[in-house]
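Yeah, one chain of the complex is gone here, protein chain that is, but the others are all in their spots.
Letters are used for the chains, namely A, B and C, taken in the order the chains are written, and counting of residues starts over at 1 for each.
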């Protein structure tokens, strides 16, 4: 499977069927979507499904009459939507499988046109173009029409977004097994890409004046730094903060991707100062204190829009918006989490231990200090002690351990971000997202997220991906085409320390 | 060329380059679009253009990296838009020709994949699907990417709509000559169809409270029954009237297709009672007097959206809207002009005269009455007299002539609407539009449009296309597939009278 | 002091300086008003104040030039507002006292004009009217001008509303002592009455789509049945519920009086079924199940608007609104709390005990049953047992006690509502409010509010004040003018039982 740029918040939410980002804290979760409720669903028979599909997936019109065919009545689309929604998970898998296999491309027609195209090579351009056009038309999966008709019905676009979320779950684990489901996925993605083209999106600034419905969703969708209560929420849309979302005409009141920005004096190195400090809640913004825009949270809300570029465009639009509001603002940077760093590190330590050669990770001196600071039972291998410290986050309670580990964790983390790859691109999805956008891996920040979650995920480290506006385009290209990561001296310094130690 | 359903108002405006529906009457035309103004344009050199195209039309990424390529900077799209807008008509034709020819499909790649597809026939489905997907991708014209990128820029969608209007003008006269321009046209149409998919359109009711900007456009775009002044305009959005438009998120403030409805006691047989009667201007609507909804004007405003179904969907949405406002309303009908009837009739008479056998059109008795009523110079052939009467509209001044001609013109008109075809479908574009939507050709109305324009265009006759809601779907299908027109007894009666007379 | 109609929720909040309705439950209180925060305030000197007042309270122009005097610069109003806001409570009392005494009416001028008026009695009407007009003008307190000018400044009207809240607190305890403060109060009330005249108010329906800012305030202001969390709040503006508020142009985003309505099949006899039942949260309203509108909470939010009729008008407007939405709805009723019943009852029992003659309240049989059911220590007087039961709410835990007490508490409660008076009007402020509006005291409901608060306040009893629309005007008049309460047979039945027992 080709790795497409994803935002971390979405990737994780795609993993499990019907999981909703659990909304922690004092605010109760209000289930907004009726779709998830089934009143005692029963499994459907295969013939039942086949009969339905035969009825709702009308044949493609012939090439000649393709502009002349009136759309089928809306009732057909509605029937399919209603039926599908009433299904249990297993039945959904069945019907999507059937749909993608039985109503796919007419391979015979494609072959015939291919033959014809090869014949016509010698003839005039008009004929070539026409046969190509017929060939193009013949490559349309028959079910594509159904999808198009559904998109025209009220609520249809949202239905297809959710349908694709289901398809993505099927695709994820068993990529190689069902080429038809993959084709369905890519047909859906291509349709959604047209409908969610940036020209059709609306940038909305979310404030305390926005409808409660949308603010509640903003609150629910915030997976990066959970929002605990009204005050918390009010803070994130209050002074020295901006919250922007893309919405779409076909899904009113539904933020598609949400970007939270803090307006600060300097590029922030700590998230608690952004999400937990309320001194400024009722104050007026002082423009003179605003020199930097910190993107501290970006969340895609629609699993079904995976691979449809939105976050990238949102950041760019917001930069433009901020520049027009603050003409002299020159610093744009994320303050990003590093999900996966701790697990990666634990895995590394386990493996090192198993394979007996973990000593490279730390210098001798460092190992010694870890041992001294931990008071482990004598004989415990230092790797084990270290691993336990990471798992339990216990090291944070000791000032001494903390200062021993700082250089170690910082250079390991730098390596994790910069050096660990997947098909040549950064393994860490947040890094991959910002690097694709053309950001620079700019600064690792120690004690940047001291929340239990922050410590557990990334030993409290956070990273700034900085957007130098006149370099993003170039950076993006060399990253995507040459897989080269642009990083600051600080980051490169840590990386080279790591390499020296680990003799890589 | 395939005849696509068009609304009459648009078709006529497509005819000439840069023509705007002239806004007659007391209101001055305000030129809204800065785009049409050139400050001393100069012709551009071919190398100039080629250099630009080479720069702005980036190569398609390889199939493997197609999801990995960052979009080019917006500046490229903006440069092209700016350049194109600054061109004179001839240069526009040049650049569109170059673009469509030099940045079309890579025919070699298509051929190679066709060969591969035929080879792979023996192999597994996964491979077949993959090669088909590659083939599909290879069939993308290279310029399609540029169009997509433009759509993402502010004002980009509107630019492409206008660009297609230009392309349509080029296609119209010399359809067979440039297959590449046809391909560009069809690529554009398919993109626009996705973006203007009904799920993305917004129905707006236009009232006297709507922004002046939109009301002025409504006023300008009204080509069917021109709006003369504020009172006239206020009337059309006032009590017993409804005015609806589709707008689109990417073209805010721009009505795409406009439908004017009159709410009446019975199905109207006269347009002046709708557009000229002001008794009710300040009155309150009396729901008990509202039994019928008369669609008396529908105008598409964007020449570039020809072939993209909007009017059809607008009528259906409006019917739904009206049903929810007036649950007991049961009569839905158009009161439509018959553009082209007079010219068709004049052509017919000329031809008859030339070929010497026009006598069939009228009965002997009728010819006699015409002669008596006209007091033509002795010896003038009756056909000539009749033709002159039609051309000058003089017959309307004589009550006697008028009653002599009524049965004649009504049966000729019925024939023109019902019997005259173009590739099997109704020749008259308004008829074709409503029949495609599933309406019934319901009633011809004598003295229905007594304005000079109405008399000149269609001898004052208008026609109701009636929408029987539970039959439209069936009617539409049999019209589109079997070319069968559903008509009322009145219409069929006139048609058979015509046939009897003319011995057809 | 004259008792003016007040809504209970306000009355209680007026009692203490700067108290905000504490917002209980899971939602944190967000302090909206910066006004309440002082950064280390210091007491101000008297001369300081006098100097300020001398500067900001400009002399009244002479009668002749009253239309010719330009308003003083805004800065003067702003200075006063700023100064006042910075004061501590004691200083506020000081400055209001000074203002009302030193810048009151010019008594000498009034006397002189009175003399002149008596002289002029013999002369013509024109002169009489003119002297009267001068007299009227001379009766204007000098500070009234300052108040008027403040109202013109942004935020000025809200400032005056809050100022009056301060004045009301001063007036409350020591009404007779400062006639000048009373005059200031009545001047303010009369100005506010003009500005908050119903023609200038805007009815807003609050929904889940309303701005979060306003919904949060709705949530905070709900003193009758506190809102605990988002789901709770969403419920109160969701299906089968309506929430309306009056807002005012000069105080945007600030609901002035809020009315919560439940749409039910029958007139509700239980509040939990309204505020705690969420079965219908996502359902569609079924119009056929909507026969009654229950006003289950009405809260004034501005202490400073006491005595300015808003609630009454809001109920009337909402009835109109509901009638236009549900033309066949015929039942309109409150479901109201009975604040003060328990305390009244406890007071009664104490007194009875002290005076030794409490036996009248219950029949012998009832006393016996209470004794049996309570298992009190032998020798404890039954009155004491009963009193303790009420204070602790313990009786609710015993089914037996509960059924013993039901008839007793119901008839006592009926008497409390119907028979207990203050200057001839119902003592209970909620009763007084609805009776003034013309409602009928319709039904007492046992176990209507089983929340701890409901049991503590009124032994769980609630009451419906029913609005028979064609009787409210008459009822209102006879209540206000003749102090006659309109009540249903049920209520009157309980009252007469009480009277029989207590031999009143």
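Everything below uses one rule, namely that a residue touches a chain if its C-beta (ideal position, glycine included) is under 8 Å from a C-beta of that chain, and two chains touch if they have at least 3 such contacts.
From a predicted model like this one, the values you see are computed outputs, not experimental measurements.
Considering the entire complex, the omitted chain makes contact with B, C. Screening C:54, C:115 or C:287 for touch with the missing chain picks out C:115. Panel shows subunit B; residues 26-28, 30-31, 34, 37, 208-213, 215-216, 229-231, 233-234, 253, 281-282 of it touch the chain omitted from the view.
One chain is missing from the display, and on subunit C it is touched by residues 2, 4, 64-65, 67-71, 73, 104-105, 107, 110-111, 114-115, 117-118, 121, 125-126, 128-130, 132-133, 135-136, 139, 148, 151-154, 156-157, 176, 179-180, 182-183, 186, 191, 194-195, 197-202, 248-250, 307, 309, 313, 436, 438, 473, 476-477, 480-481.
In the analysis below, only the chains that are shown with their structure count from here on.
Taking the mean of all protein C-alpha atoms as the reference point, the chain centroid lying nearest to it belongs to A. Counting every residue number used by either copy at the subunit A-subunit B contact, over half are found in both chains. Taking the mean of the C-alpha atoms as each chain's centre, subunit B and subunit C sit 63 Å apart. Separating the CA-averaged centres of subunit A and subunit C is a span of 52 Å.
Among all residues of subunit C, none touch two or more other chains.
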